[in-house]
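A single protein chain has been removed from this complex, and every other one stays in its place.
The block that comes next holds subunit A.
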Amino acid sequence: MKTAVIVFPGSNCDRDIATALEDVTGTAPAMVWHGESELPSGIGLIALPGGFSYGDYLRCGAIAARSPVVRAVVEAAERGVPVIGICNGFQVLTETGLLPGALMRNSGLNFVCRNVALTVDNSQSIFTSGYQAGETITVPVAHHDGNYFADAATLDALEGEGRIAFRYAEDVNGSARNIAGVLNKAGNVLGMMPHPERRIEAAHGGTEGRRLFEGLLEAVA
């Protein structure tokens, strides 16, 4: 499968996700700079990496969400191309409106950087088919603005439609209903604050993240 990683000025997990995608798919992803107005053809998965796009000025992800390449990402997502946004990539996806809600400053005001336990809420999506529903996995987080907010009606809808992919097993950052990752209505867009690309091989301390990419590859193949 051909994949693309979008690179913004300030992205710092672009090579991590590129390594993970190459490891799992066997093909190096296209690294696409933010100023491009088109994506390479035939891309089967687009990844928005973690980091601090545009220095997090204005709001996390806000300026990246209005960059030329993200307009192409939004069009591809609306055509059904799978898109995963991790950490800052999740913030970008909420700022585009592809995903509901917003990510605010962590309730404890601290940057949180450690392994956390996540519960897999829905194992039916293309992104989570490598897991069992209800399974607890360990994945690292590293963020200052991961406090997921949406109004109660939106949260109820997300729960009702099975669109919560992952929840924190403990309160990590004040997120509403402990939400760590959400899906769009069509199920082809996932945003999550934890970093599965940092949990790919045994030397990382575990391989739970790898299963996300392997499951995705199997689901879309």
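Just so it is clear, a contact is a pair of C-beta atoms (placed from the backbone, for glycine too) under 8 Å apart; a residue touches a chain by one contact, two chains touch by 3 or more; residues count from 1.
As a convention for this text, contacts and distances are computed from a predicted model.
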Can you pick, from "Phosphoribosylformylglycinamidine synthase subunit PurS", "NADH-quinone oxidoreductase subunit J/K", "Extracellular solute-binding protein" or "Aldehyde dehydrogenase family protein", the UniProt protein name of the chain not displayed?
"Phosphoribosylformylglycinamidine synthase subunit PurS"
Using the document's definition of touch, tell me which of A:Pro9, A:Gly174 or A:Gly206 contacts the absent chain.
A:Gly174
Contacting the left-out chain in the complete assembly, out of A:Ile46, A:Ala76, A:Ala150 or A:Ile200:
A:Ala150
If I consider the whole complex, including the chain that's not displayed, which of A:Glu95, A:Asp121 or A:Glu208 touches that chain?
A:Glu95
Chain not shown, touching residues in subunit A:
58-59, 62-63, 66, 94-95, 100-102, 104-109, 147, 149-150, 174
